[in-house]
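Below, a portion of the complex is reproduced, with chain positions unchanged.
Per-chain numbering from 1; labels A and B assigned in written order.
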């Protein structure tokens, strides 16, 4: 920025809060439209929150960003800034008529920069654009816009394609305490270190590298993204294996609901509003119960379960699950349960409510 | 059965309706607790529905099954039979005191059979039990009850472990019309053939073989299952890629809700009640829109997107997705949108509703 003529430049290190925000998404298993770990969405929240104190300190009243007028990021920057600092003005050159009159597209922009010798990285030949942060990469636009282009064209930034990963694979033991990863393969880690380690190992084994998704943007149009988020996927999957042990059916039902809600909220830039706080408070009740050691295998893009132990809040009992040992209730009790269920099932039939065909 | 002394035996071929029922699950993307394709759950529905006409024909009034008193299947058999045929009695030896007095477990049962020379397949040394049908396999109990046992111990019945699959992988082109798979790699297929083909190819590449899940049973206890469902996973994933193109944000929201609902309903044996019919009617509206050709790559357990074409109801446009082409609305319009959103975001701040912290 200084080389481009900025009067001053400050680098704010937000890796720690970003890692913690990533962990919040893992707690909520908050993937947008089922798949995308919201790595860019959450980063917009953290970025604005992290910049504000520095802006206040310097009396800066305008937050400027380079997001264009068709994407999600303009919405996220605007909403987060407006909520956290309603007095701050948000300025986006790509929505400013004066600016737009001068630059009709990326091409002319690059021309301008090159002519003035501004040290930009983008080039006309770059076949797609990439947004990067600690949690993941988002590739989109350019050649990726065609659904005839396979995600194979991506040059991975956080690891290798699954097909190029070592055949052998590798096991990884992660210990969580009250929802936080505290050790990996026996070594103590901070949340940030856990994410970095998971990024390294996940990336090496092609986990969540070049993941395809056609998604619904906030503004109502569809876009295609190809994502990388190895660390989020590794930690998120390991966490999910512990969640399976802890959540009973009723908690699972509301958890899944809140999970999708939070994913939408963060994706759309509403991660700081009341609804997100409500959902977050609910999820925090579950995170507090997730302690345990889980071993996963990373191999050719997959994160699979190997084993789990020391899970104090687990509802899974190797004894009660047995089909042989009838433990604390016996077959006659099941008979009673079924007789009770049977009354309502037969009532449905008697009321003409049952039609003998499958789902549709 | 005849060898065991049955007076008569009838084999009812329910593969066709079972394949169609599997397709219904794919339409709803109905995986229980996020992961399990409900292959056993739906099969119980189809089995009872398929047996009833034959039972009626022969004047049989008792449906007997071998499910034990702690699992889901006793519930499913009971509910489906009670709904479809409230006059039919359901008899389960494993919940009958007389029977239980004679056989205190699998061991004594096997003794009994062996002594009488009954041709059973089970053996005392089989380390876990398996339920199998066209849609998938469920392995559970025995050594699998320990969370220290990796799913690697499974001897796959529908293919190979991902780690043993050919490195090269293989592409597979599937054409759907109004929700139904109609051709694979250019050859016309029925729904049943599509599933069989997908089972073969998916199994060969280790797709959804030995998939671990600790789940909440209907009766409230947790159990661990290791699943195989290569064909469902292959077709289900390919279908999901098309759904991404077709469902707008609002439809996606209710779709995801219904998807989880149907998964619970089928898992618990309520696939024929009013609630399931409601959800099924809603899902059918979406299946009618899912036409298109999608190519996926099967490789080392993964089903990944390669390309898609000829999707008439697609909302994805390679043009409007472009960040360069501003098409039908311009940046000034986005400015207007954001000013509108900004009012409510600032109102939240003014009302003291925003707290600058992440999700929890």
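Quick note on the criterion: contacts are C-beta pairs under 8 Å (C-beta built on N, C-alpha and C of every residue); 3 or more make two chains touch, one makes a residue touch a chain.
Everything quoted here is computed from the prediction, not taken from an experiment.
Peer 1: For this file, with 2 copies placed, note down how many copies the whole complex has.
Peer 2: Per the structure file, the complete homomer consists of 4 copies.
Criterion: only the chains that are shown with their structure count from here on.
Peer 1: Could you tell me the distance, in whole angstrom, between the mean C-alpha positions of chain A and chain B?
Peer 2: From the centre of chain A to the centre of chain B is 25 Å.
Peer 1: What part of chain B is in contact with chain A in the complex they form?
Peer 2: These residues of chain B touch chain A: 17, 20-21, 24-25, 27-28, 33-34, 42, 45-46, 49, 68-71, 74-75, 78-79, 82-86, 90, 94-97, 100, 105-106, 129, 140-141, 145-151, 162-163, 167, 169, 212-216, 219-224, 240-241, 244-245, 247-249, 252-253, 256-257, 260, 262, 264, 266, 271-274, 276-277, 279-281, 283-284, 287, 297, 299-302, 304-309, 315-318, 320-324, 326, 330-335, 337-338, 341-342, 345-346, 348-350, 353-360.
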